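The following block contains the structure, expressed as structure tokens.
The complex is shown incomplete by one protein chain, all other protein chains being positioned as in the whole.
Naming follows writing order (A and B), and every chain is counted from residue 1.
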Amino acid sequence: MTKRQITVGQLFATLFISRMITNITYSSTISSSNSIWDQIISSGVAFILTFFMIIPVYLICNKRESMNIADMSYFLIGKIGIIFVFIYAVYYIFICIYSLSLFNNFVTNVMDPNISIILMSIAVMITASYAAFKGIEALVRASGFILFLIILAGIFIIISLFPQINALNYEPLMYDGNQDVVKGVILMLSTTSCIPAMAMLIPLAKGKVKKGIVLWNVAIYASIAVFIFAIVGTLGDYVKTQLFPVYTASMIAGIGFLKNLDSLYLGIWTTGLFIKVSLFLLLFSMCIKRVFGDLAGRISIFIGAFFVVVISVLANSTQYFNGYIYNINFLFGFTLLTSIIIPLILLIVDFIKSRRRKESEKVKL
Amino acid sequence: MLNFIKNLVELYENPHNKTVYKRKVEKMSDSLEKNIIYIKKEFDGSADLTIRQMKINETSMAIITIEGMINKQIFANSVLTPIVNCDFINKNSVEKYEYIRDHLLSTTEQVQVVTYDEVFSFIMSGFAVIAIDGCNCMLAIGVQGFNFRSVSEPTSEVMQRGSREGFVEPLRINMTLIRRRIKNPKLKFEMLKSGSVSNTDICLCYLTDIVSGEILQKIRSKLHKIDLGTILASGYVSPYLEEENDISFFSSVGMSERPDTVCGKIAEGRVAILIDGTPNVLIVPHLFIENFQNMDDYTTRPYFATLTRWLKYVAFFVATLLPGIYVATVTFNPELLPRELLVKIANSVASTPFPLVLETLIIHFIYEIMREAGLRLPKPLGHAVSIVGGLVIGDAAVSAGLIGAPTLMIVALTAISSYVIPNLYEPIAILRFIFIIIGGIMGVWGITLLFSIVLINICAKTNYGIPFSAPMSPFSAFGMRDVVVRMGWKTLAKKQNAVQTMPGSNINVNKE
Partner (left out) sequence: MKKLSFSFIIVFSILLSGCTGGKQLHERLIVQGLGVDKENNLYNVTVQFLTADNSGEEMGENYETISLKGDSIIDAISKVSNITGKEPMYSQNLILILGEEVARDGISKVIDFFIRHYECRPTVTVFIAKENASKILTLEGANGIITADKISEMSNAQRLNSNIIFSNVLDVVNCLYNNISDPKIACINIDNGDLVIADSTAVFNEDKLSGFLAEDLSRGVLLVSDSVLGGTEVIDIKGLGKVTFNLTDSKSKVNFQNNYGTPCFNINVNVKSNIYEINKDVNSLFSDNYIATMEAELKNRLESLIYNAIRESIFNYKSDVFNFGKIIKRDDKEFFKNIKSLKEVLMKSDYNINVDVKVKKMGQERIKLVQNIN
């Protein structure tokens, strides 16, 4: 059982940040698509589909006061529920690995190939472990500050890009068919790791959850759409050559004497990455804590961090691992499993159990 | 007496608490000679113990004082003369004692003491104690006359428009400075003793109708856990008031030398802790944002106060982050610098023998040495220090090519910025060094990650159930009227919140 420690505003601010750093790494390379411009339609479609994806998690978290998905698994299906808890634990660690390896990719390919990935990864994970160790309250409070900085930096970059937009860079939508739209939707939904995170965090939050979900969803997809609009308008076909087009766009952004805004982008990503990895490491430890107890939960933060470092460094070193980590279909399947399938199974079990309970009460009467 | 009994009760109720100090609860005898022998033995022939023995109508009497602690004129006029001139016919010892206690003396303060501990406490606080043969109690009379520093403006907290009074060393004077500003019977002073050797008086000061009982109880409990022998400054006590296992550069215990500042905090439901012998008053709970607030903010016009407030925020970031960012960008990410600046810095780096990170560390270290020297030096030598610092270390070192001019500029700017927020000088000084080292190892990434660690550290702190980072996070739009801007007093006065109502707080407002 968990008690409500944070507000809904804090929760969704944290989730917004962790989604934002996925948005700023958006590229046609990751989605294996030709046109990033078509994915502005994907953002609209994904916006609607995300609402549907959240429903099972929202319902399961509202079933019983302060019970998260791990608690509900045990409550509804007994010790077999441990399987679900482990699936979530593995998912959270996977997201940490994905985020960190993407960051390492960026640093080594785009920023500074001479830097040591191992040192970088260790530094990020030490920071994240410290934050996860301090607990959810410290993390969400820090998110409040970081959200403010990220919004300011993001708005500044976007405003400085707008004068450089060339309308001719916007090609007709779905010119080559709808494959890019579909790929974009799959990419956006597969990287919506916040929904499985909500499964553990909604019971901790006090306030209007529905309002939070709506605002969060609107903010996420509005920001994706704005980013796509800005980078396509400024970069045009140059986007196709770039691994991280938002970073490239920030390089050319500038107002007056304020140029080279890529430093703002670096700041956004590094702080956002820190929040995301800390959050998912914390969620991982919450799963372990549920199964093995408080002490194991705290130790698992460091063990999880170690695994994240090892696997993300390996992922950047070998193509074999790289293929798995960045396989969108794999990520999509995993996200669907943790966002929809498992909560649906639990909802069905709960429904069956409550029906049986009502019937047995009727029989008694 | 009452405090002593209260402490005994607390000890009985909380047997697991460490004993605060070993108090001598030995009761005195009714033989004057035995009492005097005991007292002399305890003081072991100390030169400042003065015992004047006399007779009042064949009854022996002694006046026990500490040399230099009493006002001899008041004592002679108000105590000695009436006793000497009084006719104690047909009175036994006890009756004589009672007559002196109830009818004779013209002093305002007198306390009956029954234990040796109390005698020692009172005579060392400037009281004169009268002992009469045949009585097993003594009378402590308030005739304090020890010398103390006069009330003057505190040098560490200079304000443009606030009062010019500052706290002094004697506890009682400080209590009056507060009482004069809050003329409210709800203002309560609660006395404690701490320090097994020094028996230092500590006073909790709060408004009973605003303060939270929960916070108060926690403070009392923490003060009772102090296991020090001597308490000579407020800094001895402040670590005991912080949360347990709280490792942070930032203190969650505030400190001030100004009565007006302390009164403002008390009015917000905080508890002031006055310590005898030190002008620094501790204030708990203390929030991070309060480091940027001072009295001048509330006495100047709102628009200017807002400007100075933002200057402080910017100065904090400049003082903490600027050297680290400088080292990080020049060493690892020079592409972030504008071309013209890069050329200047490149020329400077090329002409100096040390790596930039080492150069920055060295110059900061030298600055700290100079600062410390400037603090300890006598005033006449202060000029010499500034000449040495400015000309020799600054100008000559640059001319000799030992350090670069941009580095020196950065250090100067950082130093000036750190004095804008004197409360945070210590954490800023340490964090600055750490940021320089991390910037030199890992560049801008390292700076960002370390900044995140510091942020988490601040956000994870709570003091007495209140988040240290409130009202910024957890966010309170209402609280921003005194954070982002300083609204006018008409707005601030509309709704005054106690500290325990900060967002994220898990305590209730409770009357004492």
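As a working rule, a residue touches a chain if its C-beta (ideal position, glycine included) is under 8 Å from a C-beta of that chain, and two chains touch if they have at least 3 such contacts.
It should be emphasised that the depicted structure is a prediction, and the values quoted were computed from it without experimental measurement.
Peer 1: Specify the shown partners of the omitted chain in the complete complex.
Peer 2: Checking the complete complex, the chain left out touches A, B.
Peer 1: Thinking of the whole complex, not just what is shown, which of A:I30, A:I82 or A:V110 touches the missing chain?
Peer 2: The missing chain is touched by A:V110.
Peer 1: Quick one: say which of A:A131, A:L235 or A:V308 touches the chain that got left out.
Peer 2: Reading the full complex, the residue touching the unseen chain is A:L235.
Peer 1: Out of B:M124, B:L342, B:L413 or B:L492, which residue would touch the omitted chain in the full complex?
Peer 2: With B:M124, B:L342, B:L413 or B:L492 as choices, the missing chain is touched by B:L342.
Peer 1: In the complete complex, the non-displayed chain touches which residues of chain B?
Peer 2: Output for chain B: 330-332, 334-335, 339, 342-343, 345-347, 349-352, 355-358, 361, 399-401, 437, 440-443.
Peer 1: Since one chain has been left out of the picture, which residues of chain A touch it in the full complex?
Peer 2: 109-116, 119, 168-172, 175, 235-238, 240-241, 248, 251-252
Everything below uses one rule, namely that only the chains that are shown with their structure count from here on.
Peer 1: Would you tell me which residues of chain A are touching chain B in their complex?
Peer 2: 7, 9-10, 107, 112, 115, 119-120, 123-124, 127, 130-131, 134-135, 137-139, 141-146, 257, 259-260, 262-263, 266-267, 270-271, 274-275, 278
Peer 1: Which chain B residues qualify as touching chain A in the complex?
Peer 2: Going through chain B, the ones touching chain A are 332-333, 335-336, 338, 442-446, 448-453, 455-457, 459-460, 467, 469, 472-475, 504.
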